[in-house]
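Note that one protein chain is taken out, while the other chains of the complex remain in position.
And then chain A:
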Amino acid sequence: MSALARCSSCLPRSASTTRHGSILSRSLATEASAGPSTTQLAPAPGKIKSHETIGISIVVNRSPFLTRIPSRFERAFHAYQQRIERALHNPFPYEFYFKQGSLLETKFRAEERKRERMTLGAPFGTIEPQTSAESKAQSARESAVEALDREEEEIIPRRGKADEINDVRSLDRKGERNLYLLLLKKSNSEQVWRFPEGSLQKGELLHESAERNLLKECGVVMDTWVVSRNPIGLYKSSSAGGTSLSRLFFYKAHIMAGQVRPDGSNVLDYAWLTKQEMEERLDKEYWHGVQDMLSDF
């Protein structure tokens, strides 16, 4: 854009100019701050009205709330390493930690025997032969221990109702995966699935515009957080008409609570989808522009 007038200190583009806060030559991923940027570049006079061609789109991500299950090979390897570790490690000094003959000690020894049997296999972890008096006392203690253990905590299953019926509007579905928000919009008597988007107002910064557009398109009853001031990607629509936005800058946001509330006029429906599920709903060109910004899993 050579039509822009540059301030005089912008011109020498050497690798070490940091005096007035020019970050033009620094790499984008750097974390080192070169001091407070107290002076600002004045917006150059006579700039091309870029806010008319720029659009802002937001990729809202619901991060996974469940841990991943390791693959079969990983589980087998972990089991193998556990066997080796159990064979090699020091015997646990349980007589130091538990009082001799107490219920807790009996419970611990029973659990330890069970763990031994599960890790190493049948000949290990069986009860050593005892005298009859000892074995009676032992069995009495163990039944007392079992009486303690009657009440158990209820475990919530990982796959809930939303997974069973595959409700794409639900935020409880697919806990292990990253879900992204898509909105069903009507454009010229056609319905398209797109990310929430909007235009840039005059004098507004990109990330501020992202927040504003997100609230406008999806309602205010969502607890969202736009991650950074930088866009994560760009989509240039080749078939742009005169008035439609030619460049879409994408911003990443996270949702922590709440749900989308479409206003019904422009936005008809919404869905929280994984990357693979999105492919079939989006237009091919849009999908190719967008897919590299999203997490695979």
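The rule is simple: contacts are C-beta pairs under 8 Å (C-beta built on N, C-alpha and C of every residue); 3 or more make two chains touch, one makes a residue touch a chain; residues count from 1.
The rule is short, and it goes like this: contacts and distances are computed from a predicted model.
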According to UniProt, what is the chain that's been left out of this complex called? Choose from "Glyoxylate reductase/hydroxypyruvate reductase", "Phospholipid-transporting ATPase", "Large ribosomal subunit protein mL40" or "Ubiquitin carboxyl-terminal hydrolase". "Large ribosomal subunit protein mL40"
Full-complex touch with the removed chain, picking from A:152, A:190, A:280 or A:296, is A:296
Filtering A:195, A:249 or A:270 for touch with the omitted chain leaves A:249
With the missing chain put back, which residues of chain A would touch it? List them for me. 1, 4, 21, 23-24, 28-29, 33, 36-37, 40-41, 43-44, 47, 50-51, 53-54, 63-67, 73-74, 77, 80, 83-84, 86-91, 93, 95-96, 100, 120-121, 123-124, 155-158, 160, 170-172, 175-176, 205-208, 211-212, 215, 220-223, 225, 229-234, 236, 247, 249-250, 254, 256-259, 292-293, 295-296
